[in-house]
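The structure under discussion appears below in the form of structure tokens.
Apart from one protein chain that is not included, each protein chain of the complex appears where it belongs.
Lettered A, B and C in written order, each chain numbered from 1.
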Amino acid sequence: MTNGDKIKENSINNDLSKIKTAITDIESNKIVTRGYSQEDLIANITFPDMVYLLLKGDLPSPKESKMFNHVLISFCDHGVTSPSTQTSRLIASSGSPLNVALSGGLLSFGKKHAGAIEDSMSLFQEALNDDIFDVYNFENYVNSKDFDNSIDEIANDIVDIYLNDNKKIPGFGHRYHTKDPRGAKLMDIVREEDFIGKHTKLALAIEKILFEKKGIHINIDGANGAILSDMGFSSSLGLGIFMIGRIPGILAHVNEEITQKEGFRKFCNIDDISYCGYEDKHLD
Amino acid sequence: MTNGDKIKENSINNDLSKIKTAITDIESNKIVTRGYSQEDLIANITFPDMVYLLLKGDLPSPKESKMFNHVLISFCDHGVTSPSTQTSRLIASSGSPLNVALSGGLLSFGKKHAGAIEDSMSLFQEALNDDIFDVYNFENYVNSKDFDNSIDEIANDIVDIYLNDNKKIPGFGHRYHTKDPRGAKLMDIVREEDFIGKHTKLALAIEKILFEKKGIHINIDGANGAILSDMGFSSSLGLGIFMIGRIPGILAHVNEEITQKEGFRKFCNIDDISYCGYEDKHLD
Amino acid sequence: MTNGDKIKENSINNDLSKIKTAITDIESNKIVTRGYSQEDLIANITFPDMVYLLLKGDLPSPKESKMFNHVLISFCDHGVTSPSTQTSRLIASSGSPLNVALSGGLLSFGKKHAGAIEDSMSLFQEALNDDIFDVYNFENYVNSKDFDNSIDEIANDIVDIYLNDNKKIPGFGHRYHTKDPRGAKLMDIVREEDFIGKHTKLALAIEKILFEKKGIHINIDGANGAILSDMGFSSSLGLGIFMIGRIPGILAHVNEEITQKEGFRKFCNIDDISYCGYEDKHLD
Partner (left out) sequence: MTNGDKIKENSINNDLSKIKTAITDIESNKIVTRGYSQEDLIANITFPDMVYLLLKGDLPSPKESKMFNHVLISFCDHGVTSPSTQTSRLIASSGSPLNVALSGGLLSFGKKHAGAIEDSMSLFQEALNDDIFDVYNFENYVNSKDFDNSIDEIANDIVDIYLNDNKKIPGFGHRYHTKDPRGAKLMDIVREEDFIGKHTKLALAIEKILFEKKGIHINIDGANGAILSDMGFSSSLGLGIFMIGRIPGILAHVNEEITQKEGFRKFCNIDDISYCGYEDKHLD
């Protein structure tokens, strides 16, 4: 006798073991993704185009295809300095397999570590598309304010608001670099390729003002956030694209860690730990 | 007073918070990966080349570059049928964010799900490179056996051993497809591109015999296992490359799940659960 | 030459590899947790007291000790119906080890699955402690409203607000049970033990009104949310305590899954997947 004889689950839940998908259709000896047979895709497109097709549903234009390739490369690696890479190496050093070490590293993409790309995309997209401009995501900060159409004025307002509040604008400035070479290079490329939509225009306008006032440049998150917004990606996919670009780098680090075959790592040595709790207590 | 005043940790452990890396050098305003500045890489290579550079340390030849692009695409997606995709969708449906859902899916790459690519790479590499041919990875199965140089004879021996043992040869046959269209397409491409090294030669020889005897074709794992072995990748990186190719597909599924915004999924309904434990017991 | 010769990281980051902790002091041959030597703790207290000591910093009173034991047991297992348990079994079925399967299951404690305990704790604590009562966590919903001191009136207001909004009150009602036997039992015990603080009083008052109006009872999350609030736990630890109680159950399921040694599970069969994407497209 199954549990089903004794209890009646509501009908919505029953439906949840059925699934509708628009991504891939599997038939015997035929695999069709976003309308194209995988044989066709394997033979004829580039891997960045495949990523674009999976996430957006259609193939990119030739210009988007080229730019999306630059974007993915730019995320590749920032050495052993990033928390995700350190977490993956830490786990790998405990003897866990490749997929487990990678998996753990992805859990380090918390708000503080990987939020900037999505925050910058939200900033650009909300500043330009929404009637009510919410300068700090999801907080009603300036909803009574009227914004002019001019992108320069919007940029001015954004910088003013953040600086008055003594907050960092997501996508600008870098912990290690006074000028993030990746952000700068990407902006060079969009200029050369004439791939400048309204979001990139806004990003460049913000950078100009910020640099004059504070000597701060656009970083990789701001540059990619602007480019991806111009391509029509929703901010909710920003971290996803960052991860696709970064994962090969993390795997290279995990592989290096495993190959080095040392003992397990720690983020602090015993000398760096100080105890600040109770003095000795005793149970009666 | 720190713990370090009270206890002496051995010196090896102290070294473990120092790290040597050959992947990326970070200097102020300069990021150099595998010897190339990232600005140079962002502007001039393809993303598959970037993956290859990170994992192997050097850029691919033009032919390898082309083939590695085909390989990455071929892993892209197999619909909602694979355990990793199902796990990621299950987690996404509970309201967890993108990186968390992806991370959980990667944990499903256990021995039963994603072992075939590495197993086929081990099989090909051990069959051709090692004096003692260990047909089942790491088990001394046929170590007394003399193998001829001929790839056809090796293929014959492999098929005989597995069939006699009633075991599947890793990289051949598919649960859903009588002829995996991805494996077939990849083998077409290596023929067209004349990208056939000794491992691919062996894979094709095995397929020929298996098809004659059993009607079984090479699958995606066997095809990519052979190509990656010919490129000089160690079997321990097989799953890593599979994951790089598959993750964009998993993210597309997670995004679809989140967009559909239904309740949380289950892999079984209450009707499908049957209880087979103790009858009622009581505490005194 | 190290990277440190080339780049100057800010001083805050350097401090982050030093760590201060008030939990456990490690000296050679001596381990002291929250002031007590672990030898003392191992010999003299109960495991629930140990959990309480770790999380709250001090040992519970005898009454709290007894009640905390009931609380932990009540979370133990809800069969194969919960998403976390299903995720863990799914991962275990792919051949991944025990810790990996457990880890993946915990990732399913997203907002939709495990949010109710913390939501109910926030509701009770905010309703009773805060000047501005925010009935939906973190939304300024009723901040202009004056609340009387009377717990019955607060309960009335809460029920009115939620019912008017056609929303579920966190901690009341259950998908499978018209009367969650665990919630009911815990409320019986607090009455017997006279362990009724203001939060439990509020929970019981809400249940009384909800039952009269809608036939809805308190569930496990509401009952434990009230008891833990009376013990002084912050809502941010609600999910932590739930996990401590539930993990033994998940491990029992993972072990059962591994022991059954079947193929890998899925949350849907191929018959349950329908494709709703593009018709066939072709690359030129």
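Throughout what follows, a contact is a pair of C-beta atoms (placed from the backbone, for glycine too) under 8 Å apart; a residue touches a chain by one contact, two chains touch by 3 or more.
In this text, all values refer to a predicted model and were calculated from it rather than measured experimentally.
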| item | value |
| --- | --- |
| Of C:59, C:102, C:218 or C:231, the residue in touch with the unshown chain | C:102 |
| Residues in subunit A touching the chain absent from view | 3, 6-8, 17, 25-28, 79-81, 83-84, 86-87, 89-91, 93-97, 100-101, 103-104, 107-115, 176, 263-268, 270, 273 |
| Residues in subunit C touching the chain absent from view | 1-4, 7, 9, 12-17, 19-26, 28-31, 33, 37-39, 41-43, 45-48, 50-51, 54-55, 69-70, 72-74, 76-81, 89, 93, 98-100, 102-104, 106-107, 109, 114, 176-182, 184-186, 189, 236-237, 239-240, 243-245, 247-249, 251-256, 258, 260, 262-275 |
| Positions on subunit B where the hidden chain makes contact | 3, 7, 9-10, 13, 17-26, 32, 34-37, 40-41, 44-45, 57, 79, 96, 100, 175-176, 267-268, 270, 272-283 |
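Criterion: only the chains that are shown with their structure count from here on.
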| item | value |
| --- | --- |
| Innermost chain, taking as reference the mean of every protein Cα atom displayed | A |
| Gap in Å, rounded to a whole number, between the CA centres of subunit C and subunit B | 36 |
| Chain centre separation (subunit A, subunit B; CA means) in Å | 24 |
| Multi-chain contact sites of subunit C, meaning residues that touch two or more partners | 3, 7, 17, 25-26, 79, 96, 100, 176, 267-268, 270, 273, 275 |
